[in-house]
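Structure incoming, see below.
Note that one protein chain of the assembly has been removed; the remaining protein chains are unaltered in position.
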Amino acid sequence: MFDKYLIDPDSVTDIGPADSPTGFSFTTKLGYYRGLTLSMLEEMTVAVDGEELPREAVSFDDGNGPITLDEMETTYDRRWNFGAPATLSVTYPGGFPKGEHTLSLRQRLRISYMPFPAMRFTEKTIVKE
Amino acid sequence: MFDKYLIDPDSVTDIGPADSPTGFSFTTKLGYYRGLTLSMLEEMTVAVDGEELPREAVSFDDGNGPITLDEMETTYDRRWNFGAPATLSVTYPGGFPKGEHTLSLRQRLRISYMPFPAMRFTEKTIVKE
Amino acid sequence: MASKIRRGVSLYSFQEEMFLGKMNVEDCVSFAASIGAKGIEILPEQNMPSFPNVTDAEIAGWHEMLERHGCHFTCYDMFLDTKLRNDRLLTDDEQVESIRRDLALCNRMGIRNMRVLIFVRPDILERCVPYAEELDVHMGVEVHAPWYLDHPWILRTIEVADRLGTKHLGILPDMGIFMKHYPPELRARFEREGARPEITQFIVDQHEQKVMCEYTIYEVAVKMKGNPSEVRMAETLRHAPYANPKRIGDFAPYFRHIQAKFYGMTEDCRDPAHAYDEVIPELLKAGWEGTLSSEYEGNRWVQDVMDVDSREQVRRQHEMFKRLLGETANGQEDA
Partner (left out) sequence: MASKIRRGVSLYSFQEEMFLGKMNVEDCVSFAASIGAKGIEILPEQNMPSFPNVTDAEIAGWHEMLERHGCHFTCYDMFLDTKLRNDRLLTDDEQVESIRRDLALCNRMGIRNMRVLIFVRPDILERCVPYAEELDVHMGVEVHAPWYLDHPWILRTIEVADRLGTKHLGILPDMGIFMKHYPPELRARFEREGARPEITQFIVDQHEQKVMCEYTIYEVAVKMKGNPSEVRMAETLRHAPYANPKRIGDFAPYFRHIQAKFYGMTEDCRDPAHAYDEVIPELLKAGWEGTLSSEYEGNRWVQDVMDVDSREQVRRQHEMFKRLLGETANGQEDA
């Protein structure tokens, strides 16, 4: 329902030393019309040019401290609120590649009233000089 | 609904000269709870040991004269009645093979109130000495 | 006060024995008479080999046979072969003509109710109303599961009937719409075909709770990785909603005949699947007048393991009807 807004394309920033970045980060929102307890976020799969990065490479922070996707699985006392921007940090040696590349994100949400997981997806073209 | 009764296994008989049969015949019924105009019989596919015989090899006779499957397609004034036995004659040089073999029949019926064709199928083991 | 509800059978009920040549139509009628089910519903395309060219002599023969057994016709089940040709559908005019042919034959046979297949378009039926009125035949669109009385497709027929102010167009409920519990005959068949008892129990439980069928199908097919028999059993739920018996009163003015669908009766003459114990009181409350016409459809579910005994099944259903209708030994028989 909010797929097209999942990635803020202007937020993509390298992390780590400026001369040898260890990865990049970007701002994302939860693709749902309400907030969710973190345990119900089953997947946030980041891909560069269609190539998916390992789950372990991704870390989430909605302002309450970084947490890995595995840790989120059993986090029952923390919610990602509706419309609230959060930062996904990704280990990606060298940082986001220069030039024109695609960045995509797939969120898999466990919604109790639906029989199957809800899938959200967006792909944005990022131009880095 | 009547799939298991589509072939009368005791009816299988060779046709043509006794010493060089040109094929075989058997008794069949329409797998439906009412009669149908012949144009609605889309397929009657005969197979021996799972190998389907060509459509042209098959001829139908419910007692009102033999007719090919292609001719049935445009026969709007003749019905195959509920529960009425008919003879399917099949061109099969040498006649039905000796020993234990399977004979199967698939009927495809065009039933107007159903969105898809009705499929009927039976397979019988025939032992010929 | 005696109820105005009569008992009858559809010849559809004996399809197994008739198909196999073990019963002919007179055997069916004779049996029906023996259980006080004097109203006979006929499928001319099943029971009249000369259809559609039925002669007056043949019709007279039928009436003589029925009279021998004290029986009478109640309903004519029509079909409409819109797909007669493989190159095109029947035109609207051809469809109207086919229905008119059935109405005329129905009238010649002295039958005043015609079962109309549910897929026949309401606008086609609207065009047939003048013929139905002239021939005095009520066209009842069969409300068959998964449709239900309030389904918008059915409401279109009701709308036509109301707008024309005709008494010759309405509905004809098939009691399969009141399948409250999962039929044991179906479950057993799927188990014989390889469905595991724990999965079939899950499906039965879900149906009992009236969970939306698509959820159960998804659970069985995807989450439980059900085998083909299990998935097929789950998919039967798509065809088996449970309609609210309380709606019968609202629709009673629109039907004059009922197809009393069932898959199997217990030895003590109860239907484990259909809520006749809720439906019949609603019919009585509505003062409905017409025939409960047995439609036994269990043969296909048990023929793989036993000889079908349609007579015994129909007999048991009528024992249930007598009980629910409050018939005494001498009560309904002469009605």
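Each chain gets a letter, A, B and C, in the order it is written, and its residues are counted from 1.
Definition applied: contacts are C-beta pairs under 8 Å (C-beta built on N, C-alpha and C of every residue); 3 or more make two chains touch, one makes a residue touch a chain.
Keep in mind the model is a prediction, meaning the values are calculated, not measured.
Taking every chain of the complex into account, the chain not shown here touches A, B, C. Although one chain is not drawn, the whole complex shows that of A:Val12, A:Met40 or A:Val90 it is A:Met40 that touches it.
The missing chain, though absent from the display, is touched by one residue of A:Asp10, A:Asp49, A:Glu73 or A:Glu100; that residue is A:Glu73. For chain B, the list of residues touching the undisplayed chain reads 115-116. Where chain C meets the missing chain, the touching residues are 121, 146-148, 150-153, 155-156, 209-212, 214, 238, 241-244, 247.
Of the residues in chain A, those that touch the hidden partner chain are 1-2, 4-5, 29, 33-35, 37, 39-40, 42, 73-74, 76, 79, 81-84, 110-113.
We take it that only the chains that are shown with their structure count from here on.
Chain-to-chain contact here is organised linearly: an open path runs through the chains from one end to the other.
Comparing chain pairs B-C and A-C, the larger number of C-beta contacts belongs to B-C.
Separation between the centroids of chain B and chain C, computed from CA atoms only, is 30 Å. If you average the CA atoms of chain A and of chain C, the two centres end up 57 Å from each other.
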